[in-house]
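Omission of a single protein chain aside, the complex is shown with its protein chains in their original locations.
Right, chain A next:
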Amino acid sequence: MNTHAVRHFGIRIAAILLSLLLLCGCWNRRELDTMSIVLGCGIDKGEKPGEINLICQIEKPSPAGGEGGAGAPAAKFLNVVNKGTDVFTILRDCNSQLGRKLYFPHNQVLIFGEDFAKEGIRKQLDFFLRDPETRMTVMVFVAMGKASEAMNQPTVMEGAPVIDIVNMLQSQENTSEAPQIEVLDLLTALISPTTSAVAPLVSIEKDGDKTKSVVAGTGIFKGDKLVSALNGVETRGFLWVKGKVKSGIINFPFMDGDVSLEIIKAKSKVKPILLPDGTPMVKVEVTETSNLGAQNSMIDMSSVEMMNMLENRSAEVIKSEILYTLQKTKVLGTDIYGFGDLFHQHYHKEWKAMEDKWKDLYRDLKVEVTVKTQLNATGKVTRPAYPPVQKQG
């Protein structure tokens, strides 16, 4: 091997070693036992003006050898609470309390306390949008009361209360009484000049002598301030228009009893229309498919005639839910549906004149709701558990 080749070989080896040394992330190494994995964050209003309380729910690693032995099992989480005026500064203080650096990529939940949300969330939200570690898929909630209380409830199935809360929200698909809002959705609404942001509500209910978290309902923001709330049924009225109703039960009195229809699927089509005189109008078309879930009357509802009547009645119920929620938001002047953005998308030239007046235009906005329902099946039985009605001779 001549000198030239040896030198070249040496240079290549040096390059490989240098790359191995510098680029394996040694500078950026983060050992697992130096990290506190954050599962959820909550922000409450502080005692002093401008101050906030930040709660970080951290996963507590299990002790080696399992948790055997007598006595209550150790909590699998730890709530670290600190106060200050700025989220980022408070988080650095948390690091010094714990002796470990907070690790955000596994954060699943962001809960705003009611009092804090009423004063505005925008300023403190910025850290969660900007930091490279945090993710835009974090679920956002508003706690009725304090976020710290919601994050400290006894767990039902999971090790940490925030995971319970996320699971409860995901199981809301069965009732469609709370929207699933991520930080990305919240950001999209907050940067829109006309759309009002929403977030699911988490409240604390008494269950005997215990308390538990319940996820149901929707908080409505005006700008970044919480102004009102929708209950479960009103939330469904909102979700019908957004096309986000996946399942649920439609209950209504019918004939001599009550009927429950199980929603199988639903979708919506929303079309903005600018009338010749410049008045905005929105056409909402909801298509829904359901099955007969239960009835407590003695009438046989499996006939085509009865099914048609049930379809018409359920369409009326759905329409009334939609219109009720719509009217409530019109009174508040909060366009939670994003109708303004729809007009911007479809009529961007005319939108320039409408944008500043949208709050007033929304209050008087004509919304035409059409609901088409289809009843598919009656279940395992056709007639209820009553003897058949004898026909008069």
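In this section, a contact is a pair of C-beta atoms (placed from the backbone, for glycine too) under 8 Å apart; a residue touches a chain by one contact, two chains touch by 3 or more; residues count from 1.
The rule is short, and it goes like this: contacts and distances are computed from a predicted model.
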Unshown chain, UniProt name, "Roadblock/LC7 domain-containing protein", "Glutamate/aspartate import permease protein GltK", "Amino acid ABC transporter ATP-binding protein" or "Spore germination protein KB"?
-> "Spore germination protein KB"
Among A:125, A:147, A:215 or A:342, which residue is in touch with the absent chain?
-> A:342
Tell me which residue among A:6, A:136 or A:331 touches the hidden chain in the full complex.
-> A:136
Which is it among A:175, A:192 or A:228 that touches the chain not included here?
-> A:192
Can you name the residues of chain A that touch the chain not displayed here?
-> 11-12, 15, 18-19, 22-23, 25, 27-28, 105, 132, 135-137, 184, 187-188, 191-192, 341-342, 344-346, 348, 351
